[in-house]
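I'd like to ask some things about the structure below.
A single protein chain has been removed from this complex, and every other one stays in its place.
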Amino acid sequence: MPILFVVVIAVLLVLVEAVTQNQFYLGVFTLITMYAVLAMSWDILSGVTGYLNFGLAFPFGVGGYTAAYLWTAYKIAPVEAIALSGLSAVFFGFLIGAPSLRLKGHYFIMVTLLVPIATSEFLDFALVQDGSIFGVNAVVNNTSFVYNASVVIFALTGIALCAVAYSRLGLVLRSIKDDEVSAQALGIKTARYKLIAFSLSNLFSGMIGAVYVFSNGVASPTNFGLLFSALPVFMCALGGIGTIVGGVIGAFILEGAIDFLRISYIQDARLLISATLLVVILLFFPKGIWGYVRGESK
Amino acid sequence: MSEELLVVDSLTKRFGGLVAVNCVSFKIGDNEIVGLIGPNGAGKTTLFNLITGFLKPDQGKVIFCNKDITGKSPAYISKLGLARTFQIVRPFLNLKVFENVLLAAMFSWKREKNPQDVVEGVLRQLGLEHKADVKATQLTHGELKRLGVAQAIALKPRLLLLDEPFGGLSLKEIEIVSEAIKWLQKSGTSILIVEHRVRELMKLVGRVIALDQGYVIASGKPEEVVNEKRVIEAFLGRGIDFASGRRS
Partner (left out) sequence: MTYVSFLSFFVLGLTLGIVYVLLSEGFALLYGVAGVLNGSYGALYMVVGYSTFLFFFYFKLGILASIFASLLLVAFLSYLIQKYIADERNTLDALFLTLAFAFVLQYLVSFLQCSSAFRSSCQYPAFVPVFINGSTTFLGVSIFNQYLVADGITIAILLALWVVLSKTKIGKAIRAVSQDKLAASLVGINPMRVILLTSVISAVMAGVSSVFLTSYQTLDPTIGWNIITLAFAIVVIGGLGSLKGQILASFILAYARVYVLLFYNPLLADFVSLALLIVVLLVRPQGIFGKEVV
């Protein structure tokens, strides 16, 4: 059922492009799709496996920088660059991830929160030294490519992650979230499974990070910004943690509804509204909207 | 030659000044059901923790299937076929009943090709088949205990350590669980059970080890151990009415 949902959304998105060439709408939907991918990536590690990751901006930014670097230095075509960026995000994520997955809950949250901040501060410093930011202007004007790439990655992410989450592998991941000690006592090598979830999360974040850079024309330290770590979390909490598709719902509501509400006060306040919504939802609907719909209560 | 399945050799564990387990040695062979009794604080749970890797001993060895597993991790030990339930290890509360058993079957010692086939049978054995789709949090205490046993069975270990499986169960539930344990024994697993419900335990086991203050004070057939002076003293001294198996 959830996979069906993803496919339907993907089809709808394709239809949108067929129907209108309005740059504004395409831009908004690209953004929504991007956040949906991030939200789903967050969910597989944090919602399903229970390791609350507050640093999704890291693989996102790494993917972006990798794409920019590959484009400018090696002239690699966008499609291959995107794929390679995903793998690069997995690799760098592994460097940080392997040791930090050992840590207890709140330490893990803090490490993941801080890694992107540290990276962006370091990049700020490094960039001033040699004065370069990667520019990828040639692709920027092709919004159609960006839109299509987003939709394709969205579909890939959604199908893959739903397949994992609702399969036996997903069951193992959920057992880790429920009681890691008992899982280990059953003989489950939890370290290995955590790493799988972590790598999946990084793969798709990295790929969509590459798309983001192609749509912006530039890779800069802001790609590691707190916003990219936080908003996907908000969206999953809104839609339903652990369901994968909840993040998609959340992305549409938070990013879509607010972008389409073209009242300037609300535009400026959209982050404030998102954050407040998050706190309210977490306080009163701990299972999010999708969880509520499924009739679950905490 | 039948090699012993489990050899515990001079196992000792201290917590500060207190010696919880004091030079305990015993063996368990294939297809045995062995009981472990003793008053509260005798060191039974600590002994379990030492054998299953949740605690490291200060002295002594644990040898399982001729491999030295002293101080190894619970996951490693479980993979070798030594499983344990209750106290530390418990069912997954946010997962459904059949999911709980399925997980155990998936990681069973003998790699099952179709784990889901095992699940149904096991659930039926423990009388849980109509609760298959229910989340574990919604089970009664007795059902939860039975679920733990179901997991242990699905795991098909070579040796199973049960820590007070009868606790809080009705007499009928104890019967169901006892039957399941006997079935498990017939299919090749050995079982070591810690229990306070001594009377019900005696009907199940072939051999009993009695522990008191960290020492093994008696070991042998149930009827013999039960009548040993030191054992009666240990229990009566703590206020256990031995004849009925209940605390007085």
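For reference, chains read A and B in written order, and residue numbers begin at 1 within each chain.
The rule is short, and it goes like this: a residue touches a chain if its C-beta (ideal position, glycine included) is under 8 Å from a C-beta of that chain, and two chains touch if they have at least 3 such contacts.
The structure presented is a predicted model; accordingly, all values stated were derived computationally and were not measured.
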| item | value |
| --- | --- |
| Shown chains touched by the chain that is not drawn here | A |
| Touch criterion as defined above, residue of A:87, A:110, A:159 or A:191 at the omitted chain | A:110 |
| Absent chain, residues of chain A that touch it | 52, 54, 99-100, 103-107, 109-111, 113-115, 117-118, 121-122, 124-125, 128, 226, 230, 233-234, 237, 264-265, 267-269, 271-272, 274-276, 278-279, 282-283 |
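Here is the rule we go by: only the chains that are shown with their structure count from here on.
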| item | value |
| --- | --- |
| Distance from the mean Cα position of chain B to that of chain A, given in whole angstrom | 45 |
| In the complex, chain B residues that touch chain A | 52, 73-75, 78-79, 83-84, 88-95, 99, 102-104, 106-107, 109, 151, 155 |
| Chain B contact footprint on chain A (complex, rising order) | 168, 171-172, 174-175, 177-179, 181-190 |
